[in-house]
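Missing here is one protein chain; the remaining ones are kept as they sit in the complex.
When the chains are written out, they are named A, B, C, D and E in that same order, and each has its own residue count from 1.
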Amino acid sequence: MTELTHFDAQGRATMVDVSAKAETERAAVARGRVVMAPATLERIQAGTTAKGDVLGVARLAGIMAAKRTSDLIPLCHPLMLSKVTIDLTAAPPDAVEIEALVKLTGRTGVEMEALTAVTVAALTIYDMCKAIDRGMRIEAVRLVHKSGGKSGTYEAE
Amino acid sequence: MTELTHFDAQGRATMVDVSAKAETERAAVARGRVVMAPATLERIQAGTTAKGDVLGVARLAGIMAAKRTSDLIPLCHPLMLSKVTIDLTAAPPDAVEIEALVKLTGRTGVEMEALTAVTVAALTIYDMCKAIDRGMRIEAVRLVHKSGGKSGTYEAE
Amino acid sequence: MTELTHFDAQGRATMVDVSAKAETERAAVARGRVVMAPATLERIQAGTTAKGDVLGVARLAGIMAAKRTSDLIPLCHPLMLSKVTIDLTAAPPDAVEIEALVKLTGRTGVEMEALTAVTVAALTIYDMCKAIDRGMRIEAVRLVHKSGGKSGTYEAE
Amino acid sequence: MTELTHFDAQGRATMVDVSAKAETERAAVARGRVVMAPATLERIQAGTTAKGDVLGVARLAGIMAAKRTSDLIPLCHPLMLSKVTIDLTAAPPDAVEIEALVKLTGRTGVEMEALTAVTVAALTIYDMCKAIDRGMRIEAVRLVHKSGGKSGTYEAE
Amino acid sequence: MTELTHFDAQGRATMVDVSAKAETERAAVARGRVVMAPATLERIQAGTTAKGDVLGVARLAGIMAAKRTSDLIPLCHPLMLSKVTIDLTAAPPDAVEIEALVKLTGRTGVEMEALTAVTVAALTIYDMCKAIDRGMRIEAVRLVHKSGGKSGTYEAE
Partner (left out) sequence: MTELTHFDAQGRATMVDVSAKAETERAAVARGRVVMAPATLERIQAGTTAKGDVLGVARLAGIMAAKRTSDLIPLCHPLMLSKVTIDLTAAPPDAVEIEALVKLTGRTGVEMEALTAVTVAALTIYDMCKAIDRGMRIEAVRLVHKSGGKSGTYEAE
């Protein structure tokens, strides 16, 4: 059975050794979705023009969270990200789609940074809209693309 | 239309004033799920006994993240949590169910702390198993219970 | 000579004892200004409508920084802020005025939180506009109002 | 009109892509000033010898803050600084002058790190002296030198 | 056998519920020691007067670390400390003695904050002197006093 790389032969958690890996350009794209009441989505869409930019706040929160990934995920390596962008798109009638792209030149991949950016952006949408819609749900958070590194390119969609 | 509480009348983001709110006991429960290949779940279940406790690491990561919620979510108030517990349960054939309970005696609710705990626990499962299953997805992250405070009790399930 | 409260009788730095202080409602207002080329201000003003909201990003950065004040200022007490708002106002032809209001119910004042919010908002404006104007300056960062606590109300302007 | 680099064509905030930039040695020097009552400056100058080293505490706070810049400024890249020094000089009768020098070998400049170091050192002086002088002001925080990278050397003074 | 309070009946890590505990004044004192070559201690003692205040830097590092205890120790509650002081005393010929006192009015004790302050102050001494003495050792870090809370007063020395 393939081993989980974050445990050693005795089953002890470890931050794996990447010092022998090459510094290559790496990228990852993750996506997710916040599903909500149609009225909540309308409220968010109104807000982007005049009265409170929910998606703008969520975008910043996601970018900042990507930089904190190694603080949050116990066995992630600290990384010097070279690019983070987040797209938040209204998907009427009842969802916001989130996509995060993260790049770095380094020894380990940035999948976790992209996934962390998506989830924190989603949590921020929840926070800003929870007074009008407690039933929102975060759905379908997944990796859709990964490139660079020994394991090569991965495309999910 | 109900206003979003995190923006003022001009649509500017703000951390809302809770100083007039009463200090009451508040609790929140959030749930979510990581969906994966059946072989990945088997691997996690084997690990809890002998070779690497994925769920134990995810539980700790979630607890620690709950304490950092106000660092991650831009307009959340800093809070002194009085209790955090996280349950992670294998749901064969292909999922791990996550539930977080957070309590505090204070002036504002702890929904975001519970949701943050669930998502970071889920991200940690992804991180530890990604070498064997890149297709895992985080699904159905939602608030299921909230009590305390002026808005009273909320039950979703 | 009045003693500096952050040093003991031997001149050693200390976090002063506030445990005997009463929990009262406290507030502080700080102000500051970023002075820039007129063209830079025009660019910022254009951005608030259509192409990049510099002031919105700076507002969020200031709010988040207020929450981290005790991490940054060595002898500040950790505090549970109950409100933070930041106003950023274009002051043609060549400045942005920044005002931060911070409130809490607690044992020590929030002057440092208000001043930290102003300076980090100002630094963020610098960061976002530095590609077009390296000569921007942060000026006149000061406390303008303080209320609550034993020392009473202070008004500077 | 020159574009602000921290926004994309649709005006959305983004952490810009530096992966194609060369790793070069980069340096930045920033300066600022805390203006205070003459008696406050005398108190600080007395303290550096025997009863509480305000400038020593401010220096450390500034150095530590330089390392946290990417946590504070939303769109800053995380960087591995290779050198930080801060000079704090009494400027009688009523000011302390602050200068920070930051260096790194990397893909992006360190202006924000130098400016953050200056402002946090200034805020720390305010914190330590506020019990005797609430009217202190932080003035003239600006970049005075920058070298390395594609945009070349900048000298303001 | 007495149970470890940080695990539930199934052995899962948990942040224990303190919401039913009374808010009382609590204090803790911890001590530790850095043992070093006599020449290193002489160098530190010389530095406190003229050429580099090792103990002053270590004191600040310890105070700041006390505030971050709940970020470092996974199951510690976040706390609003009301006082932190650290004494560092040369103990010729070959040691520095460290004592930290922490106070708060709250629902849980501050032993971990005092112990964290001592160890980070000790690590900082190591860092500042390691170029001249790699053989330094941190010894005898322990709790010496605790008061407040249901379990009452504890005195070790």
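The rule is short, and it goes like this: a residue touches a chain if its C-beta (ideal position, glycine included) is under 8 Å from a C-beta of that chain, and two chains touch if they have at least 3 such contacts.
Owing to the predicted nature of the structure, the values given are computational and were not obtained by experimental measurement.
> Kindly name the visible chains that come into contact with the excluded chain.
Among the chains that are shown, those touched by the missing chain are A, B, D, E.
> Go through chain A and note every residue touching the omitted chain.
Looking at chain A, the ones touching the missing chain are residues 8, 12-19, 70-71, 74-75, 77-80, 106-107.
> Given the full complex, what residues of chain D touch the hidden partner chain?
That gives, for chain D, the contact residues 25, 56, 59-60, 63-64, 66-68, 78-87, 103-105.
> At which residues does chain E meet the chain that is not included here?
1-2, 4-7, 10-13, 32, 43, 46-47, 50-54, 57, 60-61, 64-65, 68, 71-76, 111-112, 115-116, 119-120, 122-124, 126-132, 134-143, 146, 154, 156
By definition in this document, only the chains that are shown with their structure count from here on.
> Quick one: which of A-C, A-B or B-C reuses the B-E interface, over half of the residue-numbered contact pairs in common?
B-C
> Look at all chain centres (mean of CA atoms) and spot the one farthest from the centre of chain A.
For chain A, the chain whose C-alpha mean is farthest off is E.
> Indicate the whole-number Å distance between the mean C-alpha point of chain B and the mean C-alpha point of chain D.
Chain centres of chain B and chain D, defined by C-alpha means, are spaced 36 Å apart.
> Using the average of all C-alpha atoms in each chain as its centre, how far is it in Å between chain A and chain D?
It comes to 31 Å between the two C-alpha centres.
> Chain C: which residues touch two or more other chains?
Within chain C, the residues that touch at least two other chains are 12-13, 53, 56-57, 60, 64, 68, 71, 74-75, 78-80.
> Classify the chain contact graph as line, ring, star, complete or other.
other
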